[in-house]
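A single protein chain has been omitted from the complex, and every remaining protein chain is retained in its original position.
Presenting chain A:
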């Protein structure tokens, strides 16, 4: 029996076991109709697994699910959709060459004869999008629209199939701050229309802003469900981690030394051969963190790929310790003691089918002691992996399990562990804490600052303004491929940066680059 009448959903004693891991261990989750419910917990706590059970993707090994008072048995997403459960995955499942409308109606198309009834489809889409304030361009192709709009397409898609309960797995991880605000407006209007929302996030600020109640998972178990208004961010963090967490970065004043890395008049094109990086010049000193602030898609990705040897440049040059490394390839740049945390961990940072020990040496695999005379030294690698897994607290399966079986945040920690372990003198970190839990963010931030204090130069790119602001010593603002200003972090704030990032010239002029 469901435990209370006003619960639209009651999951009782859900257990899900993967080989060697109890991902969910007698988890309880009850959701009231019409609420916004945040599901939080450390990386690998079992949040995604629980939601996949609810969406019918995984068969639980134990427990019961009650939906609208009846026990249900979900054999696949079709069953969940029929009940009115919709899910917006973190990695969108859209067909790139099709239009927004086509994607939304795909699988349950209105037809006229054998053909897609474009008119009805477009009318339906328009209706939903107006009702909930979900702005989309119905005729644009998916490949041409922003991530935020793709997410709205996914939301409309679930609503089109009649979803009453919507699940969002880390919906804000890939969004810009503005897009996050827009998403929360959508949440509110969904709630006004009587929909129920479960969402997963690692950002406690978001939990406080938007949710009504919070359920905390830790190591596969449900720890507590609380009313949002009764708790502080610190309380939630402590529930998640089981100890007190520093939510603010503590760092001492930078002590910059000589210049370690310099970019001069760099021009880079994007995949469509349009200019993405326009005549950028920057310099990073030893012992300082230079942050790059900007709305995603303003050339940051191309800039980083260029200086890590992963993208051809059009003109310009860059130097490391005064040495011209413009034409170095990725391997040669790595060998100069440059570490790189890439923005897309699944595409670049990991070989998802490799196991942990093979991943943790990627890029260093041909060096001693991992390889000797062309033969892999797997005993040494195993020892090394064991040490790093422990030091960086990578959880969820031993060194023989594939990277794809790790939770998102643990995948990120694996990359961080690898890149920080070769005494980098210049560290390039793109979205270093995306999808990482509060405890691990603290840890990664401290690691970055330690590297800085050891005298390494750090170039940090993050979509998280608060991260750029709290970690960086200096901040370069990028807009449409150009550096519009370079400011001292201590002399600016989110408002000023926000303005610069969107192209409105700020009144305040910071110090210039040179």
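The definition used in the following text is that a residue touches a chain if its C-beta (ideal position, glycine included) is under 8 Å from a C-beta of that chain, and two chains touch if they have at least 3 such contacts; residues count from 1.
Simple rule for what comes next: contacts and distances are computed from a predicted model.
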Missing subunit (named according to UniProt) among the choices "Cytochrome c oxidase assembly protein CtaG", "Nucleoside ABC transporter membrane protein", "Electron transfer flavoprotein subunit alpha" or "Transport permease protein": "Nucleoside ABC transporter membrane protein"
Hidden partner chain, touching residue among A:64, A:90 or A:120: A:90
Selected residue (touches chain absent from view) among A:348, A:422 or A:499: A:348
Sole residue of A:82, A:119, A:331 or A:391 that reaches the chain not shown, by the stated touch rule: A:331
Hidden partner chain, touching residue among A:139, A:250, A:366 or A:454: A:366
Residue ranges of chain A at the interface with the undisplayed chain: 19-20, 48-49, 52, 57-58, 89-91, 169-170, 308, 310, 329-332, 334, 340, 342, 346-354, 358, 362-363, 365-366, 371, 374-376, 378, 398-401, 404-405, 407-408, 435
